[in-house]
Each structure stands twice: as structure tokens, then as C-alpha cells.
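What follows is chain A.
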Amino acid sequence: MQPLEGYRVLDFGSAWAGPMAAQLLADMGAEVIKVESRARMDGLRLGRPIVGDDVAGGDRGLWPDLQPAFHGFNRNKLSITVNLKHPEGVALIKRLVPMADVVTNNFAPGVMERLGLGYEELRAIRRDIIVVSMPAAGESGPLKDIIAYATIIHALSGLMSMVGYEGEPLVGQLQAAWSDALAAMHAAVATATALYHRRRTGEGQYIEVSQWEATTSMLGEAIMDYAMNGRVAGPMGNYHPMMAPHNNYPCRGDDRWVSIAVASEEEWQAFCRALGDPEWARDTKFADAFQRQRNRAELDARIAEWTCQHDAHEVTEFLQGAGVAAMTVMNIEDQFLDPHFRERGFHVEVEHPKVGLEWLYGQPWLLSDTPGSVRRHAPLLGEHNEYVFRQLLEIPAEEYERLVKEQALY
Partner candidate 1 sequence: MQEGSGPLAGVRVVDFTWALAGPGCTLFLGMLGAEVIKVETAQYPDAMRRGAYSVSGDLDSSPTFNSANLNKLGLRLNLRRPEGVQIIKRLVAVSDVVVENFRLGVMDRIGLGYQVLRQVNPTLVMASSCAFGSTGPWRELAGYANVFNAMSGMGSITGYQDGPPTELRDSIDMRVGTNLTFAVLAALYHRQRTGVGQYIDHAAAEAITRHLGDAVMDYAMNQRVTPRRGNRDPLMAPHGCYPCKENDTWLSLAVGTDDEWRALCLVLGRPDLAADPRFADGAARWAQQAELDSIIGAWTCQRDARQAMQELQEAGVAAIPSFSAKDLFEDPHLRARGVWQDVEHPKLGTTHVQVPPWRLSATPASVRRHGPLLGGDNDYVLCQVLGMGAGEVERLAGQQVFE
Partner candidate 2 sequence: MTAMAERDLLAGITVLEYATMVAGPYCGKLLAELGARVIKVEGPGGGDPARRRGPFPEDLPDDELSGLFLYLNTSKQGVTLNLETATGRDLFRRLAASADVLVEDATPGVMAAIGLDHDALCSLNPRLVYTSVTPFGQTGPYSQYRAYPMNLFHAGGEGYTLPGSLSNELFPGREPVQGGTYLAEYDGGLHAAIATVAALIARNLTGSGQHVDVSKQEAAMMLNLLNIQLFANTGELVTRRRSYHFGGIFPCKDGYVILYPREDRHWQGLTAAMGRPELGTEERFRTWEDRYRHRDEVNAVLREWVAAHTKEEVFQTAAPSGCPAAYFATTEDVFHSPQFAARDFFEEIEHPSAGRLAYPSRPYGFSEAPRSQQGPAPLLGQHNREVYCGLLGLAPGELAELHRAGVV
């Protein structure tokens, strides 16, 4: 039994934010039908064919079923191909709506309305439907039509303005689509909450998740500092106001680092003991948290002298044994090979018809009674047209053939 078993979701999402939101619901047991079309392919199907060489150059990949990133955000889903530009395309979708509990999308504002699939139309078909839209900057306001990728939202949200080393030119970039994941999680929690509400009241609703606002809503500390003191937060490296030492330190080997954070006087004493009570550690410059904070540059240099003689995992085990919070700065390989993460299902192995055995990311949280899971590989393009139209909608065979031939189902 899974939490969303019995619920059906129509997923119009593309790229990252939309598909991940529906995937988080799919992992929890919902039957998610991804509505796609060859006329307008999900960019993630066309992204760099990391699996094979990109013969075509540029980003016009030719193998829509080979993109592993797509597999990650669309596992557990069913795929139908419906050409919404075709006169019958939208009608087919409307026939599906009575069987759908949730409709999600991350189109630009107005696209669903122009297709005749706006919330009012959908509600007319099914009174208690839950519709989730994830426009990058929200559906209203002067910038609602802005072309937005993750980095653009990072820039507008204020998050990017704080990424970098203390007192140095801005780095700005986060090597992960932070705001996409945030928007997806906010959409998923909002959807689950709306389902919880509907089960008790029978009331559906429309939910708008602005990716920009979802990202800014987590910057409470910096916003309060501006509200209180007019101070504008800038890049602060790995500085932490209440802990010193608190940084990532170089270790033996190429680009190997270990994070070390000391949170109390006892931990500092344990840390010094672990390092064999070096002379420098007894200097008044490091005598308490305030002095260590003040002289953190020199402190970090001293610690680096020690850590760079050791392997990162070695330092982690050694310091954790002494009661100090140390952890290897893991790259993907570290995570992939890590016994702790293996035991917790950090990655899962899935058999994909075109790619064979592939690794996808696993469940972000473990529920003891009704856990999420990866039940199916990501769908091939249009793999479930038969199941959805022939079985669910009971469209007679010849009409189905006609729709395929006339590229309504394309």
C-alpha cells in the first residue's frame, strides 16, 4: 500500500520542475500519465544523449528514449502522445479528465487556457479536480512571461547573490537546478495537502507555485537582516556565525576535501586532542569560539596543514570517533560507492528496455509503513497509448487507428 495509491495524475510537465513534481507523486503510488507529443518533445528527452555520442551536434538529440536524466524524473510514469495542436487532441484529453484527480503542468502562463484546458474548463468537467501550475515567475506581474531556466530563477530570487567566497568577486553559480527541485517539492507537498483536504471535504482547487517565490520564501534569514538592519547579505564562503572551525579542508589526493564543523567548547577540546594537542591549538588566538571566529583564516590554514596529510574518509572516521562532526566532501562516485547510502537506497537499479540496467536516484525519505518506490522504468515515448485510449477510454480499435494515422496521437 502506498500513500497515493488509487489517485491518477495527468502530467503536462516538461524539462525538470514539472516532471519532478509528478515523479514525486508517482514514487508515492500515484498513477501518473505523462502527456507528450512528437510535435513538441519534452526538452529532457532531447537533452545531450549522455548515453551515446551526440552525432547531430547541438542539442537536437535523435534518441528520445535514451536520456538517463529523463529516466530519473519520469520513472513510474505512463506515457501517451497526444498532439494538442490537432483538433481532436484536446478533446481526447478532456475525455481523460473525469478519471484524473490531479492535473500538473509547468507551461508558461496562459498556455493551458489557450489549449482550452484552463482550471475553469477542467472544473466544469470534474468539480473536485486539483490543478497545479508551476509558472517560473507566477501567473501575474510584469515578468510573468520571462523565459526562465533554473539559473535565471536563482538570479532573480536573491539566492545567487550570496554564492561565493568572502570578500571576493561573486561566483553566483550553483551546479544544481536548485529552484527546479524546490518548485517540484513545493508543488508535490501542495498537491498532497490538497488531496488530504479533498478527501475530508470533497473540495478540489487550483494551486499556483511560482518557482521564483518558492525559492525566495526560503531566504528568511537574509530578508530579515535587510528588514531589520538594511544590511544586504553577500557571499560568505563556508562561514558560519556560530561555529569555528567550520569549513571544507583539502585532503590527500586530487580535489579531495573533508568538511569539519566544531559546535562547542567540548568538541574543540576533543578536536585538539584528536590532532595530538598541537602547540598552535593552545594559542590564545583559538582559545574560545569568539577568538576562533576572529582568526578563522589562520585557523583554517593550520587545520589544512593537518588534513592534507590524510585521506578524507580517514579524517571523517577519525574525527567522528572523537565526537567531532566531520564528513567527506563527497562527489557522485563517493556517494555511489558509499556503504551508508547503499544501505539507505540512495540509488536504485532499474531495467530499461532501451538502455538495459541503469542507475537512478532513489527515495529522498523513507516511510516505514507505506514507502515510496521505483516500480517501473521511465516510459518510452507513447508507450501507453493502447492502455489509456483503448482500455481506459474504451476507444474502438478502428477509431484508435484513425487517430494514430491522422497524427492526433503523435
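Candidate selection criterion: all candidates are chains of the complex that A comes from, given by their letters.
Basically, a contact is a pair of C-beta atoms (placed from the backbone, for glycine too) under 8 Å apart; a residue touches a chain by one contact, two chains touch by 3 or more; residues count from 1.
For clarity, every value in this text was computed on a predicted model and none was experimentally measured.
Enquirer: If you apply the contact cut-off given up top, which option from 1 or 2 ends up touching chain A in the complex?
Expert: 2
Enquirer: Spell out the part of chain A that touches candidate 2 in their complex, as residue ranges.
Expert: 241-242, 244, 265, 284, 287-294
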